[in-house]
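Left out: one protein chain. Kept in place: all the others.
Let's turn to subunit A:
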Amino acid sequence: MKFRTLRRHFRESFKTLGRNGWMTFASVSAVTVTLLLVGVFVAIMLNLNKIADDLEHDVEMKVYVELAADEASTTALAEQIRETPGVAEVIYSTRDQELERMVQDFGEDLKLYEQSNPLREAFYVKATEPQQTAKVAQTIDEYPNTYEVVYGEGKIEKLFDFLNFGRNAGLILILALLFTAMFLISNTIRITIVARQTEIGIMKLVGATNSFVRIPFVLEGIWMGILGSIIPILAVVFGYLQFYDYAEPRLRGEMIQILAPVPFLYIVTGILFSMGVFIGIWGSFMSVRKFLKV
């Protein structure tokens, strides 16, 4: 294709946007509405995902050491735990530290035990994959000098089930939304192209090749996709900034946190923009294909 033809296609695609004013408006609106939904959904899902990760990473196990173990065997145990596959982090806690924790949690009365501390030394262990906690706990339990491994059995399994369900449900919802969006938009674009069926027929009759007919339509689709993504991007960016200003101070110091606007908003903007472009290309490509067989 010659350069001047490409220039002609660009010029033509802009002109037709204006010429088909209402059709353009209809398609752009369809893109806008859908991307707005997708944008809001993606923002919610990514944050829920973040929260789920936060919850998961808070899961840890506690390994109690046998009372009989001396210093050397405790060190050896620590080494062994550290080298266990799937272990991310090991924190050692002395008997005194353990008591301190207990005092913090249950009150000054327990200070009595400072005279003769009945508690055991312990390791706080986190798994690299939180979902593998139970398996890692079992392995560690087999080691000599471990008295007991505690990780909230039953509770964390339920938590993980719930989080996994949430993630999958969100993914399915987003996919369903995307599918609906594609359908909606390709239909709108098809209607605008059906209105121009004669036009395509005439183009073919004067000897236009398929790509010559198709390129201006595809370019037009791209412009419509871009136009349609502007409002959703602005809405999500400003909406999220507002929400972040409101929610972030209230969550400070809590276990769960929401995503910081950077780079999160860049990602969402990128997703919405490229989806707009992709939908535009795909929609016009699919729709014009049907009318090229003249």
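Definition applied: contacts are C-beta pairs under 8 Å (C-beta built on N, C-alpha and C of every residue); 3 or more make two chains touch, one makes a residue touch a chain; residues count from 1.
As a convention for this text, contacts and distances are computed from a predicted model.
A.B. asks: One chain of this complex is missing from the view, so tell me which of "Cell division ATP-binding protein FtsE", "Multisubunit sodium/proton antiporter, MrpD subunit (TC 2.A.63.1)", "Threonine dehydrogenase" or "Cytochrome c peroxidase" is its UniProt name.
C.D. replies: "Cell division ATP-binding protein FtsE"
A.B. asks: Of A:75, A:198 or A:242, which sits in contact with the chain we cannot see?
C.D. replies: Of all options in A:75, A:198 or A:242, contact with the hidden chain holds for A:198.
A.B. asks: Of the listed residues A:92, A:212 or A:285, which contacts the missing chain in the full complex?
C.D. replies: A:212
A.B. asks: What is the set of subunit A residues that contact the non-displayed chain in the whole complex?
C.D. replies: Its contact residues with the unshown chain are 1-2, 4-5, 8, 19, 198-199, 201-210, 212, 294.
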